[in-house]
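Here it is, the structure in full.
One chain of protein is taken out of this complex; the other chains stay put.
A, B and C are the chain letters, set down in written order, and residue numbers restart from 1 in every chain.
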Amino acid sequence: MSASLLLDLASSASLLVGSLFVLSGGIGLLRFPDFYTRIHAAGLTDSAGAGLILLGLLLQTPGWETAVRLVLIVLFMLLTGPTSTHVLAQAAGRDGVRVWRAGEPRR
Amino acid sequence: MLVAATAAVLVTMVLTLVRAVLGPRLYNRILAINMFGTKTVLFVALAGFLADRPDFLDIGLLYALVNFVATIAVLRLTHEDDPLLEGEREAR
Amino acid sequence: MSMFVLMNLTLFGILAATAVTISRLRALYEATMLTALFSLVSASLFVLMDAVDVAFTEAAVGVGISTVLFLGVLALTRSREDVTPRIRQWPARVVVLLAGGMLVYASQDLPRFEGATTPVQVHPVTDVYLRESQDDIGVPNTVTSVLASYRAHDTLGELVVIFTAGVAVLLLLASSPGPGRREEGEGPAELVLADYRVLRVISKLLLPFILLFAFYVLFHGEYGPGGGFQAGVIFAAGFVLYGLVFGVDGARRVLPRPLAWAMIPLGILLYVVLGLAGMLLGGEFLDFQGLRPGDPQAGQHLGILLVETSVGITVAGVMVAVFFSFASRRAAR
Partner (left out) sequence: MSGSLYVYWLIFALMMIGLYIVISHGNLVKKLIGLNIFQVSVFLLYISFGKVRDGSAPIVKEGIDTYSHPLPHVLILTAIVVGVATTALGLALVVRIFEAYGSLEEDLLHERDAASGVDGPS
């Protein structure tokens, strides 16, 4: 079992798990009952899904230039993603979007 | 595996679009569009690898940046007091 | 069906669905946000069709600038559209169907998509741009060499159009104070976002990196996607972000208005002076071969870099000044 094969395997696994996270986040965004629960789904794809897919790509990059860019993208997303969801949730709270309780109709 | 990941991202794009179309109302749409933006970053990165020219990842970086700017802009500029929006808030 | 076709179809489907939704939405904030989505998807399509430079520009412009301007205008005016009366819808539908049918009929004469023997691909200029340029200019990104060297006159013309449009916007919005120009330091816009501490910290942290990225895009344009237009827009987007979080006055402290206004003509002047310098050194207008006597390739490199820089200065100046003048106007409601 050579190192390159190991890398390939790790990359594939990471891509696969990342895709599953991304997909489940998409389904969650569609199926969850209200805005605040949907933020959870969006946060899931943005951090776990995107991070794993980019990690999978990072494991099969040919040169360091591409690797640097991938790392930068991950860092940037890690900074901005939570910031925007945080601000969104706070703004919605201020604007009086109410939290969904079990039994209420979907919104 | 790249192909599978690309397919997953595309399918998620469609799901997100459905949420953006259905809404309801502003915040759900902002959330959906913000998430759509990160999916395009992933798509561009994957497409670069699929085409065997991954040296264009600058585009992905730019997408992440403008996506953030757009989200902030929506939040900032829709906060202006709009009597019509107020009315809608009452009606909710 | 190949994978390329499948991806194309999916993205086009998303585009069409978005466009239809935009047409049906009466809430204009939402419609504008969907326009941003439209622009992102079309940029992804540009990537699929190998136009990486175009994708770069479309994303920066369509999402970073255009959306912000639309939202700013909606904040100044009304954000809700009246119901479109039926009497307007039917004639429009007929016209659109007729025009679309005509286009589809005419498309039979178009060269096939992706064909290698289409007039575009077999034209002699293709070989010049893609192969000879490597010896003449030596810049790997052929888009940059065509933009800044082979078709430098064209680019100058486009820059003048941007200059004119920018000046016209400034005249329209800045000359007459209108019913309510905001006094410095006052106004409803100072309220909300500055209260979000996380956002404030992150934006302040990001701004230098965004500006650095703009310079990287400017100087790396010879080897990868990028160049003056994109750099200018990214630079402006950085200031737009700063202005959105800290208010117009905060952004003005970083980049004073006279400076932003001075950048607009400065770029064009630099461009023209560069062209005249080529003439003085014994070439034509905008001929860069003579800029470094004895080494035409180095001259071309220098010329391209200067062209990109001047384009970037003007574009950044126009975008920042336009954003400031929209943002510092108070709603007339």
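The rule is short, and it goes like this: a residue touches a chain if its C-beta (ideal position, glycine included) is under 8 Å from a C-beta of that chain, and two chains touch if they have at least 3 such contacts.
Computed from a predicted model, the values in this text were never measured in an experiment.
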Chains shown that the absent chain touches, full complex: B, C
Residue, one of C:3, C:19, C:205 or C:262, that touches the chain absent here: C:19
Of C:173, C:274 or C:306, the one touching the omitted chain in the full complex: C:173
Absent-chain interface as seen on chain B, which is shown: 51, 53, 55-56
Residue ranges of chain C at the interface with the undisplayed chain: 1, 5, 8-9, 12, 15-16, 19-20, 22-23, 28, 31-32, 35, 38-39, 42, 45-46, 49-54, 57-58, 61-62, 65-66, 69-70, 73-74, 76-78, 81-82, 84, 88-89, 91-93, 95-97, 99-100, 103-104, 107-108, 110-116, 118, 120-121, 125-126, 129-130, 134, 140-143, 146-147, 151, 154-155, 158, 161-162, 165-166, 168-169, 172-173, 178-179, 223-225, 227, 229, 232-233, 315, 318-319, 322, 325-326, 329, 332
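The rule is short, and it goes like this: only the chains that are shown with their structure count from here on.
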Whole-Å gap between the CA centroids of chain A and chain C: 28
Chain B and chain C, separation of their C-alpha mean positions in angstrom: 19
Between chain A and chain B, centroid-to-centroid distance (C-alpha), Å: 12
Residue numbers of chain B (touch at least two other chains): 13, 30, 55, 58, 61, 65, 67-68, 72, 75, 79
For chain C, residues contacting two or more additional chains: 192-193, 199, 206
Complex contact set, residues of chain A against chain C: 79-80, 83, 86-87, 90-91, 94
Parts of chain B lying in touch with chain C, wherever the complex brings them together: 3, 6, 10, 13-14, 17, 20-21, 23, 26, 29-30, 33, 36-37, 40, 43-44, 47-48, 50, 55-56, 58-59, 61-63, 65-70, 72-85
Complex contact set, residues of chain B against chain A: 1-2, 4-5, 7-9, 11-13, 15-16, 18-19, 24, 27-28, 30-32, 34-35, 38-39, 41-42, 45-46, 49, 54-55, 57-58, 60-61, 64-65, 67-68, 71-72, 75, 79, 89
